[in-house]
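Okay, structure first, notes after.
Here the complex is missing one protein chain, while the rest keep their positions.
Here is chain A:
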Amino acid sequence: MTNHEANSLVIEGVSTAYDQANVLENVSLTAASGKITCLLGSNGSGKTTLIRSILGLTPPNRGSIRFGGVDLAGLPTHRVIAAGIACIPEGRRVFAKFTVEENLRIGAYQETSDAAVAQRLAHVYATFPRLSERRDQLAGTMSGGEQAMVSIGRGLMRAPKLLLIDEPSLGLAPILVRENFNIIRRINQQGITVFLVEQNVHQTLAISDYGYVLSKGRVVAAGEPSELGQTRQVHEAYFG
């Protein structure tokens, strides 16, 4: 196996159910190493469930989820993370009663070297000077945009090979959405594989290398961003 394949996320035939009801049906997709791959879909299409299945928060009933030569399906969440994965969850989910710095430190929870943690902390503060100014502020008292920075910074503290990002634009002002997408592109340029789940079609396709469309728990279209933007399925997935 080459290094490139090692950092690809390969999902094959995944079905996931919450209490009897199937949410994902036979989903197969690949987030190629070093690329930004997006998954588009409207509310309730099963996007977040797929992220939860990858993370082991809602384990899939069938199928395989491979990353770095390991089948993640069925592993407890902390072992999925140990495979070199980090997640920027939907709604940011910062720890409200932690300071900014504590939020960042918990992001590097599995890193045992203090020197590595200090180095990453410096890197995140360089990326987000605003967080550096407010390192002792409780995250719960910050604005939505600032919390988004905390959540992204926390994901970077893991120094992941694969970063899962769930709806980064949710609830943010348009200018912040644009800024976030620029940041995602910069993260990817550092060599991190990105799997981005979004509702926001145009800006997402603009930064992606490859895209999938999810509708009612099934993958209904896949392709390069230029062709995907034109397809009927994308429109149907949202309005159909």
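Throughout what follows, a contact is a pair of C-beta atoms (placed from the backbone, for glycine too) under 8 Å apart; a residue touches a chain by one contact, two chains touch by 3 or more; residues count from 1.
The rule is simple: contacts and distances are computed from a predicted model.
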Chain not displayed: protein name in its UniProt record ("Catalase-related peroxidase", "ATP synthase subunit a", "VWFA domain-containing protein" or "ABC transporter permease"): "ABC transporter permease"
Of A:C87, A:V100, A:I165 or A:V234, the residue in touch with the unshown chain: A:C87
Touch with the omitted chain, as defined above, among A:L57, A:V70 or A:I207: A:L57
Touching residue (missing chain; options A:A96, A:A116, A:A173 or A:A206): A:A96
Hidden partner interface residues of chain A, rising order: 55, 57, 76-78, 81-82, 87, 89, 93, 95-98, 102, 105-107, 109-110, 138, 140-141, 154, 158
